[in-house]
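Shown next, in structure tokens, is the structure this report addresses.
Of the protein chains in this complex, all but one are displayed in their positions.
Going in written order, the chains are labelled A and B, and every chain counts its residues from 1.
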Amino acid sequence: MIELLARHSPGLPEWLTLCVVLYSIGLYGLLTRRNAIAMLMAVEIMLNAAALNFVVFDRFSTNQQADGQVMALFVIVMAAAEIVVGMAIVVALYRMRGTVDINQMNSMRG
Amino acid sequence: MISSAVYTVMFYGLSAAVILLAVLAVNLRQLLRAALALMGMLSLSAGLYVLLHAEFLAGVQVLVYIGGIVVLIVFAIMLTRSSELLEDHPRPLAQVLGALLSMFFLFVAALALRDTRFPVQVQTGPPVDDVRQIGLLLLDRGATGYLVPFELLSLLLLVAIIGGTVIARKVAPPKQPFTTGGDARGETITESARTQRDIVPGEGAP
Partner (left out) sequence: MEYIFVLAMVGLAAAMVGGGLFFSRLVAPHNPGGNKSVPYECGEQPIGQAWIQFNVGYYLFGLLFLVFDVEAALMYPWAVVFRSTGLPGLIEMLIFVLVLVIGLIYAWRKGVLEWV
């Protein structure tokens, strides 16, 4: 049993598959959600998958430096900046329009 | 032997939990519950970072994502409350189309993964001090360093502070600058007028 588990220890393809599945789930949420806050949450899932991908390549690369981790750090910081401004826009929209449903955000429609 | 068996079990267990929580986070109608699922998914992702020996990133993940981003999301849910808006009712057509599109993306990415050979190896030897490496890379002024992106991050955060403040701040009602200023000035004017009036009779008396 332990031998079997040890022989099937995950390599790069398994890790990358995990990242891709997470990204697809985030994409699904982004496409189906109507609430702006829920859409931003789906974007967070996608950004998290991207950061995880950077770390995976950092761990499995021949480069002994931590370049991938620096990039993942940048992704996390940008996710923070994105959520600050995005949520501020959602709050302001709610105050102006009384809704956060993006299907009703059509005042720019010609 | 034992350690790689534990690694396998941890990877598949954490992956299954992370995927389940992500599915919940994009499907739950109640947004607060979805935010809770997102929080669980992000903290288990920190576990995945630990599994990849990126302990510093796991700490940053907990500090920034769970301590900050999820809290902001919950605040935004609370600020835009009202029970009918909190529920998210997706349209069936959008659901089917979204599922098809994301499955298509997954399919293409899986094909690309299958047909690509990455020039990789698992790092062996003594583990590198990741925090030290990250710090040296962030402050390195050379061609392979990240000093300029690092300084630009502060600019990005400055823009986020100013933008978020300007957009979210309630526009304060004007503090009636005309009435208060006018009152004060009017009082001084009447005061001076009274003194003038006082003076004028005084001057007219002799």
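Going forward, contacts are C-beta pairs under 8 Å (C-beta built on N, C-alpha and C of every residue); 3 or more make two chains touch, one makes a residue touch a chain.
None of the values given here were measured: they were computed from a predicted structure.
Only one of the listed residues, B:F75, B:F104 or B:F118, touches the absent chain: B:F75. The chain omitted from view is touched by exactly one of A:L22, A:L52, A:A80 or A:L93, namely A:A80. Contact with the omitted chain, checked across B:V18, B:L52 or B:A168, is made by B:A168.
Seen from subunit B, the chain kept out of the figure touches residues 2-3, 6, 10, 50, 56, 59-60, 63-64, 67-69, 71-72, 75-76, 78-79, 81-83, 131-132, 134-136, 138-139, 141, 147, 150-151, 153-155, 157-158, 160-162, 164-165, 168-170, 172. Considering the complete assembly, subunit A touches the hidden chain via residues 73, 76-77, 80-81, 83-84, 87-88, 91.
Note that in this section only the chains that are shown with their structure count from here on.
Of all residues in subunit A, only 2-3, 5-6, 8-18, 20-29, 31-35, 37-38, 40-42, 44-45, 48, 51-52, 55-62, 64-67, 69-70, 72-74, 76-81, 83-85, 87-92, 94-95, 99-101 touch subunit B in the complex they form.
For subunit B in complex with subunit A, the residues that touch the partner chain are 1-2, 4-5, 7-9, 11-12, 15, 18-19, 22-23, 25-27, 31, 34-35, 38, 41-42, 45, 48-49, 52-54, 56-57, 60-61, 64-65, 68-69, 72-73, 75-77, 79-80, 85, 88-91, 94-95, 97-99, 101-103, 105-106, 109-110, 113, 118-123, 128, 130, 133-134, 137-138, 144, 146, 149, 153, 156-157, 159-161, 163-165, 167-168, 170.
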